[in-house]
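Excluded from the complex is one protein chain; the other protein chains are retained at their positions.
Chain naming follows the written order as A and B, and within any one chain the residues start at number 1.
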Amino acid sequence: MLGQGILKGLAETARNFFGSYINKDRLTTVQFPEERLPQIEATRDFPFLVYDGTDWDQGMRCVSCQICEKECPPKCIYIVKSADKKPDATGKPQFYPARFDIDISVCMSCQICVEVCPFDAIKMDVDFELSTTDRFGGLLLNKQQLAKSNEYYNKIHPTEAAAVDAALADERAKADAKLRQAAEAKAAAAAAPPTPPAEKTVVQ
Amino acid sequence: MNLEAIKSEIEANVPGCRLEIIPNTSPSAQHSLLVDSAHAFTVASFLRDGASVRLDYCSNVTGIDWPLKEISTKTKVKKLVDGVEKDVDEIVKTQTGGYLEAVYHLYSMEQRQGPVILRMRTEDRTDRVHLPSLTPLWRSADFQEREAFDLFGIIFDGHPDLRRLLMWEGFVDHPMRRDYVDPDDYEYEPTAHDEVLKRAKEHQAAEGGL
Partner (left out) sequence: MSVLTESTIALSSGPVTDPGASQLLEVSMGPQHPSTHGVFRMDVSLDGEQVVKLKPVFGYLHRNHEKIAENESYLGCMPYTDRLDYICSITNNWAYALAVETLAGIKVPERAEYLRVITGELTRLQNHASLVGFLMQDMGASGTPLMYAFREREKILDLFEALTGARMMCNYMRFGGCRVDAPAGWLQQAQKVIDAFPKFLDEFESLLRTNEILMARTQGVGRVSKELAINAGLTGPMARASGVNYDLRKVDSYGIYDRFSFRVPLGEFGDVYDRYMIRLLEMRESLEILKQAMREIPAGPIMDPGTKIRGFRPKAGEAYGRIEAPKGELGFYLISDGTGNPYRFRVRPPSLINLTVLEDMCLGRNVADIVIILGSVDIVLGEVDR
């Protein structure tokens, strides 16, 4: 019968319409600004810089090795390396970025900077409401705007951050053990009876 | 499927053609067949219709730019210096490149074989850049040869509709050439990279200031 196919299709639309009141799979959208879907953990949009502790400038993990700047495919990262060293969160003197800019109007959220960073210093953010009235300066984020605390990182990517924290703690414990060992060796050398000068230089 | 066998089959059937196997040393081992442009059309039509491997499907057509490059290699040569035989370093300078290349990846849908890679080379990169078009044999080369003409400047003789494909009419240069200089008339970009900023500003100054 002509028109049978159309009637069949209309029955299908009716099923979807009424079904949307009872079945969640048939109505997957939400009323956006008022209602929000839960955050998916792996979500990424733009990079940010992680700092430990409370002072963003002091605790920044970035040591300005400039690998991300070189590897960034659209070249949206700009780093100026510091001339001097200053102590990081653990008190070890390190180079730091005198300037660290990311142009998020150029950034394409590929997270290659995160992948190549050997210091876990740069991670992907989830904040997408970034509209500004100034399309030039407003989208060029500087070091302070990029710096976010490790607690924030733990909040947005809990699983990933926990793994990073564990790895870093492990590394630090190893470094501490090494330092302690060196100190002990030094102390032992100092406690040892006086030795000829040539041997002393070896110990140091 | 053996490229040597295909080569000798072509040589037996297309008299006078000059073929050369270009070896590929990478793990992919996809060797290719260099055809002289005078006989390329005959060779290609033989490969499509006559050869035991019927290459009825032309998958990929592209151009490659090989600018003139001088390679100097050091070799140790025994020479008589003041009557004594000595090892002397001799620098041999060889020139490679200086041509544009068109590459065709051919497959046989019938026999599920492939790829057979055909290459053709132009004589130079400036005015003798003509190659025979294979579009009359494989329609799939139509847009791809137009693209190679557009971006590399290879002129395909016998192409039914050789116009620019991606760039606009009236554009002069060929952007995929290695020595192409990109224009500096882009909009001001706020990136922190000084080089881009500098060029944008220079251009705007030349145009009459910001």
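Here is the rule we go by: a contact is a pair of C-beta atoms (placed from the backbone, for glycine too) under 8 Å apart; a residue touches a chain by one contact, two chains touch by 3 or more.
Model, not experiment: these values are computed from the prediction.
Asker: Among A:66, A:82, A:111 or A:142, which one touches the chain that has been omitted from the display?
Answerer: Final answer for the missing-chain contact: A:111.
Asker: Among A:42, A:98 or A:183, which residue is in contact with the omitted chain in the full complex?
Answerer: That would be A:42, which touches the missing chain.
Asker: Would you write out the residues of chain A that touch the absent chain, in ascending order?
Answerer: Per the touch rule, chain A residues meeting the hidden chain are 2-6, 8-9, 12-13, 15-16, 25-26, 28, 40-44, 67, 71-73, 108-112, 115-116, 124, 159.
Asker: List the chain B residues touching the unshown chain?
Answerer: 24-28, 30, 32, 41, 45, 49, 56-60, 62, 64, 103, 105, 109, 112, 115, 117, 136-144, 151, 160-161, 163-168, 175-176, 180
Methods note: only the chains that are shown with their structure count from here on.
Asker: For chain A and chain B, let me know how many angstrom lie between their CA-based centres, rounded off.
Answerer: 43
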